[in-house]
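Our next item is subunit A:
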Amino acid sequence: MIEIKSIHKSFGKNKVLQGVDLIIPQGNTIAIMGPNGSGKTTLIKSILGMVLPNQGNILMNGKNIQRSWKYRNQIDYLPQIANFPNNLKVSELIKMIKDIRGGEIVEEDKYINLFSLHPFLNKKLGNLSGGTKQKVNLVIALMFESPLIILDEPTSGLDPVSLLVLKDIIIEQKKKGKTLLICSHIMSFVEAVCDTIIFIWEGKIYFNGTISALKKETAEDDFEHAIAHLLKNAHV
Partner candidate 1 sequence: MKTLFLYSILFILSTGISVAKTIETCATCKVKTIKGAIEIASESDTIFIRKGIYKEFNIDVSKPLVVIGEHYPVIDGELKGEIFRITADNVTLDGLFIINVGTSYTEDFSAVRVVKSKNFVIKNLVLENLFFGIYIEKSSFGKVFHNKIIGDAKEEFNSGNGIQLWYSHHVEVDKNIITHVRDGIYLEFADHCSITNNISTDNVRYGLHFMFSNDATYEKNNFQNNGAGVAVMFSKRIEMYHNIFHGNWGTASYGLLLKEINDSKIKGNIFKENTTGINIEGSNRVTYTFNTFEKNGWAIKSRGACYTNIFSDNNFLYNTFDLSYNSKLNDNVFKNNYWSDYSGYDLNKDGIGDVPHKPVKLFSYVANRTPEAIILLRSLFIDIIDFSEKVSPVFTPNNLEDTSPKMNRIAYDRN
Partner candidate 2 sequence: MFKILKYSFFDLIRSRWSYVYFAFFLLLGYVLLFLNNDVSKAVITLMNVIIILVPLMGTMFGVMYFYNSKEFTELLLAQPLNRTSIFIGQYLGVAISLSLSLIIGLGIPFLAYGIFKSEAILDFLLLLVTGGFLTFIFTAISFYIGLSNENRIKGFGYAILFWLFMAVIYDGLFLISLILFEEYPLDTFSLIASMVNPIDLSRILILLKLDISALLGYTGAVFQKFFGTHWGLIVSLGLLTLWVIIPVFLIRKKALKKDF
């Protein structure tokens, strides 16, 4: 369980997060949505400890994460941009991340199979296409069995087959009782896999509830329309 207590963060004059309070219970699949620059990635990075909030605390399983780093072995993270050392081979990168995480149960073969990465294992990362890099990125993020999975734009650059594979994986992870935080702009994807929507706007949580609650509140039947409605209201 993650508790986020009135987090503030600004980069220079730009106030990105202005008092975010949030409790993420274990076992939920949550979509973090919001317009560009609303603070989604900053929020995720705050949880990961990559961005240091100006104010407020983040507790993971009751412990403050500030200045600690060991808690990150409870988290699998898929960064937004997949860029790796160009001189490394795919297999070496996977080995290296395993080495760095040290002694965790790893299911890399399963994911390599799922994303059909075998032909690329001995290629250098610098020579891979954007989509393939994203698949490698996914394998690295998903191969550990951590209770919290954070995916930042997981669908970017994926072909439809891989997208389906990804959906299946997420649903499987949900069944295992894991917590998933997903940032995405792809409505259909969000609707298909997420239970709860968190909508951030101007550094604050504008909506936090299930998809059906959202539909009810906005009086729209369609998810995409409901989101559009939220955005429209927000801008007023």
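Everything below uses one rule, namely that a residue touches a chain if its C-beta (ideal position, glycine included) is under 8 Å from a C-beta of that chain, and two chains touch if they have at least 3 such contacts; residues count from 1.
Keep in mind how these were chosen: all candidates are chains of the complex that A comes from, given by their letters.
As the structure is a prediction and not an experimental result, all values here were calculated from the model.
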item	value
Of the listed candidates 1 or 2, the one touching subunit A in this complex	2
Candidate 2 partner contacts - residues on subunit A that touch it in the complex	9, 11, 45, 48-52, 69-73, 75, 77, 79, 81-88, 96-97, 99-101, 140
